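With one protein chain withheld, the remaining protein chains of the complex are depicted in position.
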Amino acid sequence: MSFNLLVTICLLYVVVLFAFAFWADKRAAAGRVGWLNSPLIYTLSLSIYCTAWTFYGAVGYAARSGMEFVTIYLGPTLVMVGWWVLLRRLVRIGRTQRITSIADLISSRFGKSNMLGVLVTLLAVVATTPYIALQLQSVTLSFNVFATTPGANLNQTAFVVAVGLAAFTILFGTRNLDVNAHHHGVVMAIAVEAVVKLIALLAVGIFVVFILAGGPGPMLDVIAASPIAEQTIRPERWTVLIGLSAMAFICLPRMFQVMVVENSDERHLATASWAFPLYLFLMSLFVLPIAAVGLNVLPAGSNPDLFVLTLPLEFDRNTLAMLAFLGGFSSATSMVIVAAIAVATMVSNHIVMPIWLSRQQGGATVSGDVRHVVITSRRLSIAALLALGYMYYVYSGGSGALAAIGLIAFTGMAQVLPALVGGIFWRGATRTGAAAGLTVGFAIWLWSSFLPSFGDASLIPASVYAEGPFGLSYLRPQALFGIEGLDPLVHAVFWSLLLNTAAFCLFSLLSFPSPLERLQGAAFVNVFRYSESAPGWTGGAAEAEDLLMMSQRIIGASEAQALFAEEAKAQGKLGYLPDVTPAFLEGLERKLAGSVGAATAHAMLMQITGGVTVSVEDLMRVADEAQQILEYSNQLEAKSQELGRTAQQLQEANEKLVALSVQKDGFLSQISHELRTPMTSIRSFSEILMRGETMAPEERQRYSQIIHDEAIRLTRLLDDLLDLSVLENGQVTLNNGEVQLDAILDRAIAATEQPDGVLTISRDRMREAISLYTDSDRLAQVFINLISNVQKYCDADDPELRIEVGDNGSRKIVDFIDNGSGVSAEAESVIFEKFSRGTDHRAAGGAGLGLAICREIMKRLGGDISYVSGQSGAAFRVTLPAAQAAAA
Amino acid sequence: MAGATRKQPMFLERESYRRRRLGDAARLVPFTGLVLLLLSGLWTTTAGAMIYIFVVWAILIVVIGVLSVRLMPLTEDSDEAEPSVPPER
Partner (left out) sequence: MTDKRVLLIEDEPNIIEAIRFILSRDGWRVDTHSDGKTALDAIRTREPDLVILDVMLPNKSGYDILNELRETQDVGNTPVLMLTARGQKKDRELAERLGASRFMTKPFSNGEILSTVRELVG
């Protein structure tokens, strides 16, 4: 088979891939995503995990170490079957936060910190470089197998392959101006490649097992007879490798790209959870047989990494060999394309864009399309990455076994895992912790794994391996801290991840996160509880126009205008510019983050809005759950206490109302009684008189008298009621003037004088000579009432009334003391209440309002009236108005 | 568990209880798988180890396949009732 034919077929294959990709992009652009967006495509796109390393290297690995090769597939299998634990969460976070890469995830989680983004990007670049070199190496080697002239310049072939891959990737991966959209074309192409490599490997496997070995039974005999039959599994490597491949599966930039970034539906994960392990299962099923047969059949010294190609060629199966070659080619190209896209995105978002942004004079508001900057930086990054890969390939001499290079890359990317897992499960993880862990892990990996990979003496002098740098033996690259005898890989994985995790935890515990970090932490850890991310925008004086200008440059004019118009419409505004609400900013930031990464998007918006503030409300959401529950229950408690207080107040108010109502009822009832009683007599006697019944004239006279008296009683009652009502409502007008106390007493006594004159009144006129400034009529009314009460109620045989004037400190007082039996203790307390008459109310001849009226009057006059117990009889004390009471 | 403190009822209905346990089962699969795969070292011959590993692998695929089909309706819905991480502090 000619080398030229091989090249032609390769180019044809690439054209076919291009056609697929182009067709898929067209379909997607037309909105007919359909089955492009299916779980099958998703699963197949995951197969970029299986690189040329897998395709060729696994067989070589198996030929050297037996079953150990399978650990590289078992780790991812465990991650996939455990999708419910980790991947589901990761995919959900990726979607809600619009994560563009693993560096973006770490950066976004730890407060949109670009420092972390840069760190992870650097790690990714350094770790991806040997991996790309690995692909170059395998493609180059496979080309070389077909080369007619042995000893062709390998480096030259590798260079051509690198350039070709770079062009291919740039064409595929950055063809889209819309950097935000899913790479439907690329995904389609790698899905096709996934099928090709699976079919190729299965075909070779079937050929080997069923044709060369003669069936599964004889195959097992061949294995048992081969040099690898007794390769026992080394437990420490076995365990470490399963763990390492699992970690790498999550952290490798290209895996993150297809698994999280390109994921459009979480349900695809459910399908991939069994379908992808099945793919891996099939990919590895024939690896050991191929290795065993290859070792058995091919001449000693053949490179086992190329058994997949050399076995068919040995038996002149050119077509099968060609298929195998295409399988290997597919593995290499798909890996390089996706890895380059993923890493280029990181480089562009976390290194180029921030630098470009800071160098722009006018900040983010200057006009001009940013997208070309993004695209250009990505294209350059892809080219640079492949250049780096090529250089690594040349430097490392292309000598290392494929598997060894792959594992170095794995170990490098696995350094991100502590920060990633910690970040999505542990709220306490902080930026400082993540930075510390990554730095420590990165450094140890470089020292103990990456640099030694260049060959025993190329970068690190042999003396350093033996004695450590500067003679510090505990820093020997492959015997850190003096622990010798460990497998170099196990050694590197163990120390780097252990110290990485330790630093991450320790510094997280010791540092305090910023509010934005805490917000993001809560949003990540609780992604299933509130799928909306915590808002970071409050206030800010962003002008919608500036924002639109900036957005146009990132996501394109038409899309940005549509976005703004849609928001304006949602806000119920006419025109195209919405109000700049925090919610709008949040959405816009996430939209932009899909293009340029969270940190850059955040920084750009910050330039326009003039800073981000986190409101107390937002912090409330950050407050951990326990706190929230506590606050919730505190609020509840406060509310219920408040309710309790309100209820009590209501209860009290109600009681007052009821009491008032009872009082009113009682009062009305009393008035009714007081009115009806005289009316009863009046009506009865007037009916008697009207009927003209025979009766003595004196009887008639007497009945008329009763009617007359009761009428007067009614009138008096009404007068009293009106008087009291006026007094109680404060409507009374006082005619104040200069008056003499003795004059008022004279008036009162004169008014109450009865013809029979049984009551003896004793006075002390000397002391009564007091001049007052008050309403004389009202005061006289009080005195009259008191004197007439004595007349009515004093039960002594010779009723006497003493009127005594004295003073009670500053106040003048007038006591009215009779010689009767007084008022009983229980009556004493209610004596001033309305209708609270003494026992024999008939005798009172009044309505029982007298004393109530007196009390009201004295209140109005600024004095007081009280009952004084413990005197010889009933004793009432009138305290005269203070201010104007002056001795004459 | 603290998840019961808010508006969630103390006991779930039978159906959602089943679905929760389905999720628990899905969480157990990778760890069970890991333990089984770590036992591969017990085989002394490569052929024996190979057969054992592929059998375990196949079982894992079938089990997670069955579980995932039944878990699929649960994804995409944001209202996962049970917090997968207990509240901190």
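Which chain is which? They are A and B, in the order written, and residues in each are numbered from 1.
The definition used in the following text is that a residue touches a chain if its C-beta (ideal position, glycine included) is under 8 Å from a C-beta of that chain, and two chains touch if they have at least 3 such contacts.
Predicted model only: the values in this text are computed from it and were never measured.
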The chain left out here touches which displayed chains?
-> A
Filtering A:Gln561, A:Ser681 or A:Ser771 for touch with the omitted chain leaves A:Ser681
Which residue of A:Ile706, A:Val726, A:Ala743 or A:Val868 touches the chain not shown here = A:Ile706
Residue ranges of subunit A at the interface with the undisplayed chain = 665, 669, 672-685, 687-688, 691, 693, 706, 709-710, 839-842
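Just so we're on the same page, only the chains that are shown with their structure count from here on.
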When the centre of a chain is set as the mean of its C-alpha atoms, what distance in Å lies between subunit A and subunit B?
-> 27
Within their complex, subunit A touches subunit B through residues 66-67, 70, 74, 77-85, 88-89, 220, 223-224, 228-235, 238-239, 242, 265-267, 269-271, 273-274, 277-278, 281, 285, 288, 425-428, 525-526, 528-529, 531, 624-627, 629, 632
In their complex, what parts of subunit B are in touch with subunit A?
-> 2, 5-6, 23, 26-27, 29-31, 33-34, 37-38, 40-41, 43-47, 49-50, 53-54, 57-58, 60-65, 67-69, 71-72, 75-76, 78, 80, 83-85, 87-89
